[in-house]
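All protein chains of the complex are present and in place, except for one that has been dropped.
Right, chain A next:
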Amino acid sequence: MKDWFRYYWRLLWRPSVHISLGILVLGGFIAGIIFWGGFNTAMEYTNTEKFCVSCHEMRDNVFEELKQTVHYNNRSGVRATCSDCHVPHDWTHKIGRKMEASKEVWGWVFGTINTPEKFEAKRRELAEREWQRLEANDSLECRNCHEFDSMDFTRQSPRAVEAHSTALAGEEATCIDCHKGIAHELPDMSGVHNR
């Protein structure tokens, strides 16, 4: 074991005998491009709706519910898909979220929510996790499209104006505090304070 380690250590740190420095640098450069490009392509692919609904857990439960809502089906044809709300857009947080998603792969492998009954039993827990995430990041994924500064209060209903001009403007509340269940059905809400 020790010899094996020593052998590879020497191999890595000894100057190369047969390959020129140029090949090594160029080869490393090209390999870097391929790796980085492939990494980003794979990252983009896992952000597509097609990828998300390739699992029946997503396709039969949450995606069916999304289809009924205004975020998927509306007159102007603007559509928010899974990753628009569930994956941060900037790189650092995106990578963080992708690492968290490895837990979801675990769930998929072991069938944590692979029947409607199991999904129903977990619905509150899953919803709470998303509420917490959006509370913590000040509803960042909502605000990617819905900008507070661009809201025309004169075109909102009186009740909406009151809430938006006080609690939201004063940063006492964030979107998700009131707008729960806008893209999926709500779980059993007993005990949840919905403002």
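Quick note on the criterion: contacts are C-beta pairs under 8 Å (C-beta built on N, C-alpha and C of every residue); 3 or more make two chains touch, one makes a residue touch a chain; residues count from 1.
By definition in this document, contacts and distances are computed from a predicted model.
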| item | value |
| --- | --- |
| Listed names "Periplasmic nitrate reductase, electron transfer subunit", "Chemotaxis protein CheW", "High-affinity zinc uptake system membrane protein ZnuB" or "Isoquinoline 1-oxidoreductase alpha subunit", with the criterion being the UniProt name of the chain not displayed | "Periplasmic nitrate reductase, electron transfer subunit" |
| Hidden partner chain, touching residue among A:34, A:70, A:95 or A:121 | A:70 |
| Interface residues of chain A (partner: the chain not displayed) | 68-70, 123, 157, 159, 181, 185-189, 194 |
